[in-house]
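Before I ask anything, here is the structure I am working with.
Every protein chain of the complex appears in place save one, which is left out.
Here the chain labels run A and B in written order, and each chain numbers its own residues starting at 1.
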Amino acid sequence: MSTETPLLLALDLIGTFAFGLNGALTALRATRLDIFGVVTVGMLTGLGGGVIRDVLLDALPPATFVDWRYLAVAAAGGAIAFVLSPALERFTMPITVADAVGLSVFAVLASYKALGLGFGILQAIIVGTITAVGGGTIRDMSIGQVPVVFRSELYAIPAMIGAGCAALVYSLDYQNIAATLGAAAVCFVIRMIGVRFNLDAPHPPWQR
Amino acid sequence: MSTETPLLLALDLIGTFAFGLNGALTALRATRLDIFGVVTVGMLTGLGGGVIRDVLLDALPPATFVDWRYLAVAAAGGAIAFVLSPALERFTMPITVADAVGLSVFAVLASYKALGLGFGILQAIIVGTITAVGGGTIRDMSIGQVPVVFRSELYAIPAMIGAGCAALVYSLDYQNIAATLGAAAVCFVIRMIGVRFNLDAPHPPWQR
Partner (left out) sequence: MSTETPLLLALDLIGTFAFGLNGALTALRATRLDIFGVVTVGMLTGLGGGVIRDVLLDALPPATFVDWRYLAVAAAGGAIAFVLSPALERFTMPITVADAVGLSVFAVLASYKALGLGFGILQAIIVGTITAVGGGTIRDMSIGQVPVVFRSELYAIPAMIGAGCAALVYSLDYQNIAATLGAAAVCFVIRMIGVRFNLDAPHPPWQR
């Protein structure tokens, strides 16, 4: 079970596009960028997690760099943000939903990829999480900000749980399309509950 | 056609030196650094683009790390900036010209390298651009600033055009020294026109 399934490939590309679009919009809210900056930040957000994944898994060259479709949809997300940024502010919720699709699919497929290459469950969960949140982390670092995922929202924890569910599915040798979508859905639902109720990951107990 | 040609090797080393020097000077204008910081930022600027290139092209260990001459000229650029920074402010234009040589040669040679390793034209252009602007991007990120190349000047676009010209030359199987220098010259001239007329890459249409 990989992105060779048309449905998973489509979800993976939708997620990459959403990351590119959302990453560029987030950067534009924080700082002034020219066209190269906007498109690059979009591509870093959409593709960066996959690059780190393939470095850690010794699977270079990165799959998202070799396949032009990933390059194209991430760049398209950035380019659309460049042209339409203020108009897109009305579509925050659909963009957040598409971003959560990306988060879920990236986490699950990266977890599978790690296990398929012979890595352990711990490594699969870590790689799944990094693939899902790495792009946004690079985005924030590239514009001089503390990554959002390090300080607020419920974003990495759903990815970690989704990657864990995927590792469980894989270990049971049960990675059919339904179980795969189920693992992604666990991540997706937790993420959307976090959005709906404005939940944050726990802060240090000694902070007020 | 690669850096094995003495002329191209010389231009590549001049570019690496110029990046190291200019990177260290730029960092020193923005923040206080000690000798390790100055030399390291110089080396990151001069060598960082090539490291990212070789990660993306699965050509590790990085060529600029294995070959001591690249390490030496990048470090020398940083060390000279450490000692002479204020005095060098009078030489802004020669340094800018040498930096533009580096930009051009890095873009063209990386584009060739990608195509020579079997990657597509799209990947060659992306890698050429990243190799040319990656060092400066890492430099700015390493001192907590939004990369200049993301927000102003005409810097990445000439590199992209130069990498595209190199890809065209390579595809026509015509990469002799004259055509190679021609592709680099296209980048160089556009970059210098941008410097002369203070041109910026386009900003979002909805910004005033």
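Convention: a residue touches a chain if its C-beta (ideal position, glycine included) is under 8 Å from a C-beta of that chain, and two chains touch if they have at least 3 such contacts.
None of the values given here were measured: they were computed from a predicted structure.
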Candidate in contact with the missing chain, chosen from A:14, A:56, A:95 or A:168: A:56
Those residues of chain B which, in the complete complex, touch the missing chain: 28, 31-38, 40-41, 51, 55, 60-62, 65-66, 68, 71, 82-83, 85-86, 141-144
Hidden partner chain, residues of chain A it touches: 55-58, 60, 119-120, 122-123, 126, 137, 141, 144-147, 149-152, 156-157, 200-207
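Methods note: only the chains that are shown with their structure count from here on.
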Inter-copy rotation, chain A to chain B, in degrees (Cα atoms; steps of 5): 120
Distance between the centres, which are taken as Cα means, of chain B and chain A, whole angstrom: 30
